[in-house]
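Below is one structure, written out as structure tokens; comments come after it.
Excerpt of the complex: some chains, original placement.
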Amino acid sequence: MLEGKNVNLRIVEKEDLELVAEWVNDLGFTGEYEPVSQESETDIEKQYDKLGPEEKWFIIEEKDGSKIGLIIHLLDPGKRMAIGYYLVASERRKGYGTEAVGIMVDYLFLSKNIVRIQAETHPENVASHRVLEKSGFKREGTIRKSFFSRGVWRDTVLFSILREEWKEPKILTKAASQS
Amino acid sequence: MLEGKNVNLRIVEKEDLELVAEWVNDLGFTGEYEPVSQESETDIEKQYDKLGPEEKWFIIEEKDGSKIGLIIHLLDPGKRMAIGYYLVASERRKGYGTEAVGIMVDYLFLSKNIVRIQAETHPENVASHRVLEKSGFKREGTIRKSFFSRGVWRDTVLFSILREEWKEPKILTKAASQS
Amino acid sequence: MLEGKNVNLRIVEKEDLELVAEWVNDLGFTGEYEPVSQESETDIEKQYDKLGPEEKWFIIEEKDGSKIGLIIHLLDPGKRMAIGYYLVASERRKGYGTEAVGIMVDYLFLSKNIVRIQAETHPENVASHRVLEKSGFKREGTIRKSFFSRGVWRDTVLFSILREEWKEPKILTKAASQS
Amino acid sequence: MLEGKNVNLRIVEKEDLELVAEWVNDLGFTGEYEPVSQESETDIEKQYDKLGPEEKWFIIEEKDGSKIGLIIHLLDPGKRMAIGYYLVASERRKGYGTEAVGIMVDYLFLSKNIVRIQAETHPENVASHRVLEKSGFKREGTIRKSFFSRGVWRDTVLFSILREEWKEPKILTKAASQS
């Protein structure tokens, strides 16, 4: 488990997939910019079983163990490490997203020989931009008509953070105490 | 879950397959025009496990959670999106079918980059024609001797709705509030 | 080989695939309404190797053995038998298409327990309509925005011929003399 | 074959792979910004056999049939259509790259229901930027430390062209004469 101040990241186990499926099928969960998608627990389980070594899903938990969101990392085809995250509506705007992203960035730079981490978000999703900027990400550009969602083709904004911008862990400091 | 005023569409899970099998084997369920077919739960489970990414089954539920029918979408070989639906006999003629179709049409045009949705029904099945017409479908033609059912080759009527005829969601409006 | 008066239909062999690939990659071959598509001989060979029992490709040959086109039959997902055909530009408007379709219709009704054969063509493709009508096909309707081709979504017109409309072979009479 | 004024694009066949391997192993071919990579013809053949339906390789040929380069298209994981191209050193700066890209853009928008085509190039590769801009591509941003090449992590510039910017075919006009 990756432990932060207010939230922990816990790797998703098979037992969690029922909840993940429930979240995925809740139009409110992924937020107003994300695709509307309905998938059975069987669909989710198939995806989970196919995850590659560089693709992991984590539950975002509060310290009392209540599950409030998902954060994942994966490699894009260009071998670039990318992350994505969602919180249940009731737990947004409390800094939990920023902390979860901070933990993930620390974890990825500590555990993997990578030079950058990227994330895509929506031009209007100011809250998500702030989360990324607070975590040290920089805006690289806008991918026009990036994907189809809720009836229209939508742009995404590409953000990234480089290892030299990250410098050192902010939250998982204990994990790197020997570096 | 896709939520309407009187009914919701919930993606089919493995636990639902027993009920699906019961329905499929009930000559009354699929209605007087549909093929008579008897399939074991194992048969149904095999079909379910083989569903492609563009083929999903949904349970039509009333607001109290009682399960009253099935609605599915699939791609025909020409890559055309098609839907099909059935209600238990006791719940027909209450507008539930029309609402379920309306939710599905909203969902498909919101979530997928498609230009048309089609459905086939039976020349004598006036109730079904009304459901489709109320949902904005237009009659394209009659496919003669389209399939064999209950001892005879039967025609089907092909209906479709185009994205430009749909224009915007009628029921899943919240899901598209950002479009 | 299925022999007509001016053309024969010969089942496609592996050796023919080089020519088939050449035709497929010639924008002029499939005609002004068909999709623009470029496929390697390896692609074509993969499709050929995957042909199902009810899906066959035939070369349309003149009596001197010169190869002038393709005609195929396949089952659509509704298990409906469908045909498609193309001629090289120089051999169109000579009645060869009509004869090839007539041979195929005879062949299919003689060899298979089917009640209908269908074909889809383009609203503006009057030549193709005439071929089908001369062969006894009837227009069933127009499938709007049926497929994407040459930059736009195009309608197709659905034609079919029923066994009772066909009655008996017109060209493969010898083939049926034993029936 | 896709025919332009000075060059044609011909789908790569197995017989071409020996030449492709020769090019790939020539440090001069892929140009001073591209990765140094040595691959056997067997490696290349494995990649070729694994190409998906939306991933094709084309030889760029002059009108006399001499082979001067490669142009490919593929889907990135976000389902975005991307292209890449290379010319042998002696044939650069003659407008052949621009024409090959123009043909490919026409071909992709004519044959596929896509809304954008993207390409990545190198910040210092001004020649390649000009090729893309002349073909109507717009710069979307810079992906920092995008990939490892020739001993250092290099940025790439992301370009794209939207269907509405393309409007209509410029070179494959005959192919779309009916649109």
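Every chain is named by a letter (A, B, C and D) in the order it is written, and numbering of its residues begins at 1.
The working rule: a residue touches a chain if its C-beta (ideal position, glycine included) is under 8 Å from a C-beta of that chain, and two chains touch if they have at least 3 such contacts.
Source: prediction; values computed, not measured.
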item	value
Full complex, copies of the single sequence (shown: 4)	6
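In the analysis below, only the chains that are shown with their structure count from here on.
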item	value
Copy pair chain A, chain B: interface residue numbering same or different (half cut)	different
Whole-Å separation of chain centres (CA-atom averages), chain A against chain D	33
Approximate Å spacing (C-alpha centroids) for the pair chain A, chain C	51
Sites on chain B at which at least two other chains make contact	113
Sites on chain B touched by chain C in the complex	76-80, 115-116, 118, 120, 138, 140-147, 153, 158, 160, 162
Complex interface listing, chain D residues touching chain C	1-2, 9-14, 48-49, 56, 58, 107, 109-113, 168-169, 172, 174-179
Residues of chain C defined as touching chain D within the complex	25-27, 32-33, 35-42, 124, 148-153
